[in-house]
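Sharing a structure with you now.
Note that one protein chain of the assembly has been removed; the remaining protein chains are unaltered in position.
And now, chain A:
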Amino acid sequence: MVLSLFDQFISPALFGVPLMAIALVAPWLFLPAPGVRWLNNRLLALETSFIGRFTSQLFAPINKSGHKWALILASLMIYLISVNMLGLLPYTFTPTTQLSMNLGLAVPLWLATVLIGMRNQPTAALGHLLPEGTPGPLIPVLIIIETISLFIRPLALGVRLTANLTAGHLLMQLIATAAFVLLPMMPAVAIMTTLVLLLLTILEVAVAMIQAYVFVLLMSLYLQENV
(Lines give C-alpha, C1' and ligand atoms only; values in the text may rest on other atoms or scores of the structure.)
Protein backbone atom coordinates (compact mmCIF):
# COMPACT_ATOMS: atom_id res chain seq x y z
CA MET A 1 0.00 0.00 0.00
CA VAL A 2 1.82 3.09 -1.22
CA LEU A 3 1.74 5.94 1.26
CA SER A 4 1.15 9.30 -0.30
CA LEU A 5 -0.11 12.61 0.91
CA PHE A 6 -2.15 12.88 -2.26
CA ASP A 7 -4.21 9.83 -1.38
CA GLN A 8 -7.01 12.08 -0.21
CA PHE A 9 -7.55 13.27 -3.77
CA ILE A 10 -8.39 9.85 -5.15
CA SER A 11 -12.04 9.20 -5.85
CA PRO A 12 -12.83 5.71 -4.53
CA ALA A 13 -15.60 3.71 -6.15
CA LEU A 14 -18.27 1.67 -4.39
CA PHE A 15 -20.50 -0.66 -6.40
CA GLY A 16 -18.93 0.78 -9.52
CA VAL A 17 -19.96 4.36 -8.76
CA PRO A 18 -17.02 6.71 -8.15
CA LEU A 19 -17.39 9.20 -5.33
CA MET A 20 -16.61 11.91 -7.86
CA ALA A 21 -19.98 11.26 -9.50
CA ILE A 22 -21.83 11.89 -6.23
CA ALA A 23 -19.67 14.93 -5.44
CA LEU A 24 -20.38 16.43 -8.84
CA VAL A 25 -24.13 16.05 -8.42
CA ALA A 26 -24.29 16.98 -4.71
CA PRO A 27 -24.85 20.73 -5.26
CA TRP A 28 -28.15 19.84 -6.96
CA LEU A 29 -29.50 18.74 -3.56
CA PHE A 30 -28.82 22.09 -1.99
CA LEU A 31 -30.02 24.35 -4.77
CA PRO A 32 -33.77 23.92 -5.18
CA ALA A 33 -35.66 25.61 -7.98
CA PRO A 34 -38.02 28.43 -7.03
CA GLY A 35 -41.62 27.22 -6.83
CA VAL A 36 -44.86 28.88 -7.79
CA ARG A 37 -45.18 30.72 -4.49
CA TRP A 38 -44.76 34.46 -4.19
CA LEU A 39 -42.83 34.05 -0.94
CA ASN A 40 -40.45 31.15 -1.08
CA ASN A 41 -38.79 29.37 1.80
CA ARG A 42 -35.82 30.83 3.65
CA LEU A 43 -33.18 28.79 1.86
CA LEU A 44 -34.44 29.97 -1.50
CA ALA A 45 -34.72 33.56 -0.27
CA LEU A 46 -31.07 33.52 0.77
CA GLU A 47 -29.91 31.88 -2.42
CA THR A 48 -31.90 34.04 -4.82
CA SER A 49 -30.85 37.25 -3.10
CA PHE A 50 -27.22 36.20 -3.30
CA ILE A 51 -27.50 35.18 -6.95
CA GLY A 52 -29.30 38.40 -7.86
CA ARG A 53 -26.79 40.66 -6.16
CA PHE A 54 -23.85 38.74 -7.53
CA THR A 55 -25.14 38.74 -11.11
CA SER A 56 -25.99 42.44 -11.15
CA GLN A 57 -22.61 43.33 -9.72
CA LEU A 58 -20.74 41.07 -12.15
CA PHE A 59 -22.53 42.28 -15.24
CA ALA A 60 -22.55 46.00 -14.46
CA PRO A 61 -19.41 46.75 -16.52
CA ILE A 62 -20.34 44.52 -19.45
CA ASN A 63 -22.34 45.91 -22.35
CA LYS A 64 -25.77 44.58 -23.30
CA SER A 65 -24.70 41.93 -25.78
CA GLY A 66 -22.62 40.27 -23.09
CA HIS A 67 -25.59 39.83 -20.81
CA LYS A 68 -26.44 36.64 -22.66
CA TRP A 69 -23.70 35.10 -20.56
CA ALA A 70 -25.47 35.94 -17.30
CA LEU A 71 -26.99 32.48 -16.89
CA ILE A 72 -23.86 30.49 -17.54
CA LEU A 73 -21.57 32.67 -15.41
CA ALA A 74 -24.01 32.88 -12.51
CA SER A 75 -24.58 29.13 -12.50
CA LEU A 76 -20.84 28.53 -12.79
CA MET A 77 -20.27 30.72 -9.74
CA ILE A 78 -22.97 28.97 -7.70
CA TYR A 79 -21.68 25.58 -8.72
CA LEU A 80 -18.05 26.37 -7.87
CA ILE A 81 -18.92 27.90 -4.52
CA SER A 82 -21.11 24.99 -3.51
CA VAL A 83 -18.65 22.37 -4.70
CA ASN A 84 -15.74 24.03 -2.91
CA MET A 85 -17.66 24.49 0.33
CA LEU A 86 -19.01 20.94 0.30
CA GLY A 87 -15.47 19.71 -0.12
CA LEU A 88 -14.54 21.20 3.25
CA LEU A 89 -16.81 18.75 5.06
CA PRO A 90 -15.13 15.64 6.47
CA TYR A 91 -14.75 12.63 4.20
CA THR A 92 -16.13 14.46 1.17
CA PHE A 93 -14.53 14.69 -2.23
CA THR A 94 -13.76 18.01 -3.93
CA PRO A 95 -14.01 17.70 -7.70
CA THR A 96 -12.25 21.02 -8.25
CA THR A 97 -9.00 19.56 -6.94
CA GLN A 98 -8.79 17.67 -10.21
CA LEU A 99 -7.00 19.65 -12.91
CA SER A 100 -9.00 17.88 -15.58
CA MET A 101 -12.25 19.33 -14.31
CA ASN A 102 -10.96 22.88 -13.93
CA LEU A 103 -9.36 22.92 -17.35
CA GLY A 104 -12.59 21.47 -18.68
CA LEU A 105 -14.41 24.48 -17.27
CA ALA A 106 -11.82 27.10 -18.18
CA VAL A 107 -10.75 26.23 -21.72
CA PRO A 108 -14.15 26.09 -23.45
CA LEU A 109 -15.39 29.29 -21.83
CA TRP A 110 -12.18 31.19 -22.55
CA LEU A 111 -12.12 29.91 -26.13
CA ALA A 112 -15.72 31.01 -26.54
CA THR A 113 -14.84 34.57 -25.49
CA VAL A 114 -11.89 34.66 -27.88
CA LEU A 115 -13.90 33.32 -30.80
CA ILE A 116 -16.74 35.75 -30.13
CA GLY A 117 -14.26 38.61 -30.14
CA MET A 118 -12.55 37.44 -33.32
CA ARG A 119 -15.84 36.94 -35.09
CA ASN A 120 -17.71 40.09 -34.14
CA GLN A 121 -14.97 42.65 -33.83
CA PRO A 122 -11.70 41.20 -35.17
CA THR A 123 -9.86 44.53 -35.26
CA ALA A 124 -10.64 45.39 -31.67
CA ALA A 125 -9.87 41.85 -30.52
CA LEU A 126 -6.49 41.90 -32.20
CA GLY A 127 -5.97 45.44 -30.95
CA HIS A 128 -6.00 44.15 -27.39
CA LEU A 129 -2.66 42.53 -28.14
CA LEU A 130 -0.97 45.94 -28.05
CA PRO A 131 -1.48 48.23 -25.05
CA GLU A 132 -1.92 51.92 -25.79
CA GLY A 133 1.07 54.17 -25.54
CA THR A 134 3.69 51.55 -26.28
CA PRO A 135 6.99 52.97 -27.52
CA GLY A 136 7.66 52.10 -31.17
CA PRO A 137 10.63 49.75 -30.92
CA LEU A 138 8.93 47.67 -28.27
CA ILE A 139 5.89 46.85 -30.42
CA PRO A 140 7.00 43.49 -31.91
CA VAL A 141 8.17 42.13 -28.57
CA LEU A 142 5.04 43.27 -26.82
CA ILE A 143 2.76 41.64 -29.35
CA ILE A 144 4.50 38.33 -28.83
CA ILE A 145 4.26 38.73 -25.07
CA GLU A 146 0.58 39.62 -25.18
CA THR A 147 -0.18 36.67 -27.45
CA ILE A 148 1.54 34.33 -25.04
CA SER A 149 -0.38 35.86 -22.15
CA LEU A 150 -3.61 35.40 -24.09
CA PHE A 151 -2.98 31.71 -24.59
CA ILE A 152 -1.86 31.17 -21.04
CA ARG A 153 -5.17 32.47 -19.65
CA PRO A 154 -7.13 29.19 -19.64
CA LEU A 155 -4.17 27.35 -18.16
CA ALA A 156 -3.86 29.99 -15.47
CA LEU A 157 -7.57 29.84 -14.67
CA GLY A 158 -7.59 26.08 -14.33
CA VAL A 159 -4.32 25.71 -12.50
CA ARG A 160 -5.13 28.56 -10.11
CA LEU A 161 -8.31 26.89 -8.93
CA THR A 162 -6.71 23.44 -8.72
CA ALA A 163 -3.60 24.59 -6.92
CA ASN A 164 -5.42 26.72 -4.37
CA LEU A 165 -7.83 24.00 -3.38
CA THR A 166 -5.32 21.16 -3.46
CA ALA A 167 -2.82 23.13 -1.40
CA GLY A 168 -5.47 24.05 1.14
CA HIS A 169 -6.66 20.50 1.60
CA LEU A 170 -3.13 19.20 1.78
CA LEU A 171 -2.14 21.74 4.44
CA MET A 172 -5.17 20.87 6.51
CA GLN A 173 -4.33 17.19 6.36
CA LEU A 174 -0.68 17.79 7.28
CA ILE A 175 -1.40 20.09 10.21
CA ALA A 176 -4.16 17.85 11.48
CA THR A 177 -1.82 14.85 11.34
CA ALA A 178 0.84 16.83 13.18
CA ALA A 179 -1.58 17.89 15.91
CA PHE A 180 -2.85 14.34 16.30
CA VAL A 181 0.65 12.86 16.54
CA LEU A 182 1.89 15.53 18.94
CA LEU A 183 -0.99 15.13 21.36
CA PRO A 184 0.48 12.31 23.52
CA MET A 185 4.00 13.74 23.39
CA MET A 186 3.73 17.53 23.79
CA PRO A 187 0.13 18.57 24.55
CA ALA A 188 0.94 22.30 24.65
CA VAL A 189 2.41 22.24 21.16
CA ALA A 190 -0.53 20.14 20.02
CA ILE A 191 -2.93 22.82 21.23
CA MET A 192 -0.99 25.49 19.33
CA THR A 193 -1.13 23.31 16.26
CA THR A 194 -4.86 22.88 16.68
CA LEU A 195 -5.24 26.65 16.86
CA VAL A 196 -3.31 26.96 13.60
CA LEU A 197 -5.59 24.33 12.13
CA LEU A 198 -8.65 26.29 13.18
CA LEU A 199 -7.34 29.45 11.57
CA LEU A 200 -6.41 27.51 8.47
CA THR A 201 -9.91 26.08 8.23
CA ILE A 202 -11.38 29.57 8.37
CA LEU A 203 -8.95 30.57 5.65
CA GLU A 204 -9.99 27.59 3.58
CA VAL A 205 -13.64 28.58 3.77
CA ALA A 206 -12.70 32.03 2.52
CA VAL A 207 -10.46 30.61 -0.20
CA ALA A 208 -13.21 28.31 -1.37
CA MET A 209 -15.50 31.26 -1.97
CA ILE A 210 -12.86 33.64 -3.26
CA GLN A 211 -11.43 31.25 -5.81
CA ALA A 212 -14.83 30.59 -7.29
CA TYR A 213 -15.41 34.32 -7.49
CA VAL A 214 -12.02 35.00 -9.09
CA PHE A 215 -12.62 32.35 -11.71
CA VAL A 216 -15.92 33.82 -12.75
CA LEU A 217 -14.72 37.41 -12.49
CA LEU A 218 -11.78 36.83 -14.79
CA MET A 219 -14.06 35.06 -17.23
CA SER A 220 -16.35 38.08 -17.23
CA LEU A 221 -13.35 40.34 -17.83
CA TYR A 222 -12.30 38.29 -20.83
CA LEU A 223 -15.86 38.51 -22.02
CA GLN A 224 -15.93 42.27 -21.53
CA GLU A 225 -12.87 42.65 -23.71
CA ASN A 226 -14.30 40.66 -26.52
CA VAL A 227 -18.03 41.12 -26.65
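Convention: a contact is a pair of C-beta atoms (placed from the backbone, for glycine too) under 8 Å apart; a residue touches a chain by one contact, two chains touch by 3 or more; residues count from 1.
Just so it is clear, contacts and distances are computed from a predicted model.
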UniProt protein name of the chain not shown, from "Pleckstrin homology domain-containing family J member 1", "ATP synthase membrane subunit f", "Pre-rRNA-processing protein Ipi1 N-terminal domain-containing protein" or "WRP73 protein": "ATP synthase membrane subunit f"
Contact footprint on chain A, counting only the chain that is left out: 1, 3, 7, 10, 12-14, 19, 22-23, 26, 28-30, 32-33, 35-36, 40-43, 86, 89-93, 177, 181
